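What follows is a set of notes on a single structure, which appears directly below.
Note that one protein chain of the assembly has been removed; the remaining protein chains are unaltered in position.
When the chains are written out, they are named A and B in that same order, and each has its own residue count from 1.
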Amino acid sequence: MTLALMLEQLLNGVQFGLMLFLMSAGLTLVFGVMGLINLAHGSLYMIGAFLCAAVAGATGNFWLGLMAGIAAAAAAGALIEVVVIRRLYDRDHLDQVLATFALILILSEGVRMVFGPFPLYLNVPDMFRGTVNLGIVDYSLYRLALIGFGLAVAVGLWALIAKTRLGIRIRAGESDREMIAALGVNIRALYTVVFALGAALAGLAGALVGAIQSVQVGMGEPVLILAFVVIVIGGIGSIKGAMVGALLVGVIDTMGRFLLPRLFALFLDTSQAMGVGAALASMLIYLLMALILIFRPKGLFPANG
Amino acid sequence: MARRASPLMPRLAVSAVAIIVSTPRGGISTKGAGKLYFSPNLAQDCDQRSDNQGDGDKMKSFKHAALAATLAVGTVSMAQADTVSVGMITTLSGGGAGLGVDVRDGFQLALDMAGEHNIRLVVEDDAQRPELAVQIAERMIQSERVDILTGIIWSNLAMAVVPSAVAQDILYLSPNAGPSALAGANCHPNYFNVAWQNDMLHEGAGAYANELGYENTFIMAPNYPAGTDALNGFKRYYEGELAGELFTQVGQTDYAAELAQIRASGADSIFIFLPGGMGISFMRQYEQSGLDLPIVSAAFTFSQDMLPAVGAAALGVFNASQWSPDLDNDANQEFVAAFRAEFGRIPSLYASQGFDTANLILSAAAKADVSDRDAFRQALLEADFASVRGEFAWGPNQHPIQRVYIREVVEVDGEITNRIIGTAFEAHSDVHGENCNM
Partner (left out) sequence: MDNARKEWGLNAILALVLFAVPLWAWLANEPFIITLATRVAILAIAAVGLNIALGLGGMVSFGHALYLGLGGYVAGIAAHHAFNGTPVLGLAGTNQMLPIWAIAMLVSGAVAGVVGALSLRTSGIFFIMITLAFAQMGFFFALSWPAYGGEDGLPIFMRNQFPGMNTSRPWDLFVIAYGVLMVALLLFALLRGARFGAALMAIRQNPDRAAAVGISPFGIKLTAFVLSGMLTGLAGAMMADLTRFVSPAMMAWTMSGELIVIIILGGVGRLFGPVAGAAILVGFEVFFGGLTEHWKLWLGLVLLAVVLFARGGLIGLIAGRARHG
């Protein structure tokens, strides 16, 4: 096991974590501001990926596709918010879970009706093809670009929330919903904007990841579950928590899958070690989540104190 | 609502059972549990749809749709007294859909080309999920009352469905999956594999890796029965060292971690078995990884269903196969031309296997009555059909004995496809047959 291999796996973990952050940021914002559990967030990720693949395929331009993916996810988010989600803010979590579970069924089947049952494949944009030399290892330029994208969005999101009027309202909404309504902020519009913003981030993640993997119905759900793990670990409602949680989950998951089988190979035979190692590695982040919830029931960075 | 539940239940019988409709070509098409197949051939498709709708309403007046089905066949095709009901469980959605679609299209094409026949086909999508395949098989046996099951692409689904189906006296003809467990100790007189035993083509890849002079190969396959068989098959013939050995997840889409390990392993070559969407994702990421090692494989990872999506990255790869579109025999040339005319694409080996499976069933149905299972099995064993792979012979475990070719991925007239460049084995049979006592 060389240093170069460790570094490459670490980068893979960070890249995975940052894509998880894009997913989690929207999820945690929506919960923090509106108190809503949105299981359909993975569907918005899927919509972003499909629209990006379709538009990029038709025009041959990845960036146009990316814009289309983000716009479609944001529009779908706004539409869902106005038609369905708005009615769920006052409901208990059970109703929210179910209604958004229903939305998953509707959106997945809807996308299947429009795009068919086959996966779509997106090409990596030309400027990010190939590899870049990082001293001891060649690393995929596109994956490196994903890390850059993720960090840029994180900074942008921080600036939006810390420095802009919208950000002030979002923060006010997190701490006291009735108060900002009383202060004359159009709370309905604010909610729609926040939801669409979260949806756009999910769509962005879907489109970016779609270019290296495949774009298919159901691609959003595994990521959704991981994003929930992220925000629960980080503390629901906290963007900072989502960032820390996403990096933790991304790196621990990647390194666990890579290192645990090797660890067990020290005292088991190879095939047994592969089996036990893989079994434990795939449970690792859920174990982490359960431990964190047991010892810090509100996550690492609880929002609102 | 509750009172309505009672009349609703009998109607289930109608909706769950296939309704049979005659097609303009005289073949029998089906409209069953809603997930059925319409040919992409548009003109025929429209005819079928309108026929289906017209007959569908009439059908609802029958209390037992199974009875209705029999009547429809009796009045429409009437040539043969006994219809063979074939249930096809295959993968028509998700990353593995390309394989299932090709098996289905090849099978349907054989029926269409046969013209008048007495095969009733019901197709359903298993979404590559074993638990769903088990449920579909149960419905096809209990409700559609099929005689023959076929169509399963994935070995793990075959392991879930086949043993219980053949025990219920259903014939199973595999157009693709050939897990070693079903070729050896668990072989069964009702189980026929028309494609290959899983190890077979990978053995060809292993033998050819020696010929290419590879000495330090990194080998990788998904963690399911066919993946294990693939690595075992390769290792059975490959004589060099292994730079590394990895199992990936079935349906995996991100191979960053595996690529890192290949890079660090110092391998001089790679052997992969990653069928369908897995192979597409891997090859696209491989192309971006900066790795440039030669790849040797079996036909699955470089089959026609994925070559258009993989693109130029696949050019020059050697892969072992029992069939190739350029294989020079009359049956194959006719098949490839008809498939291209019907579907507008080059057939994959999966399509060839579906085509052969249908023709095998047709040949047996012409000789024997399916309700006499012994006679029908005997007719299947005679294998009196023109296989597109050339000669076709059964081994003792009812798996084929066949020639294994080496193909190379090439570009011909702007299309990426495979071309035969050599032969790995003549009359190759699998090693598991000796454990089979039938």
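Quick note on the criterion: contacts are C-beta pairs under 8 Å (C-beta built on N, C-alpha and C of every residue); 3 or more make two chains touch, one makes a residue touch a chain.
For clarity, every value in this text was computed on a predicted model and none was experimentally measured.
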_Contact residue for the chain not shown (choose from A:Arg87, A:Lys163, A:Arg188 or A:Arg262)_ = A:Arg87
*Given the contact definition stated above, which residue among A:Ile161, A:Met289 or A:Ala303 touches the chain not shown here?*
A:Met289
*asked:* Touch as defined at the start, partner being the missing chain; which of B:Ser85, B:Gln108 or B:Asn156 qualifies?
replied: B:Asn156
*Spell out, residue by residue, where the missing chain touches chain A.*
31, 37, 84, 87, 93-95, 97-99, 101-106, 108-110, 112-113, 221, 225, 228-229, 232, 236, 275, 278-279, 281-283, 286-287, 289-290, 293-294, 297-298
*Pick out the residues on chain B that sit against the missing chain.*
1-3, 5-6, 8-16, 33-35, 64, 129-131, 134-135, 138-139, 142-143, 156, 159-160, 163-164, 167, 223-225, 249-250
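FYI, only the chains that are shown with their structure count from here on.
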*So, what's the distance in Å between the C-alpha centres of chain B and chain A?*
36
*What does chain A use to touch chain B in their complex?*
1-2, 4-5, 8-9, 12, 15-16, 112, 117-119, 121, 124, 129-131, 137-138, 140-143, 212-214, 216-219, 254, 257-258, 270, 274, 278
*Mind pulling up the chain B residues that touch chain A in the complex?*
92-95, 97-98, 125, 223, 245, 247, 253-254, 256-257, 260-261, 263-264, 277, 280-281, 284-285, 288-290, 309
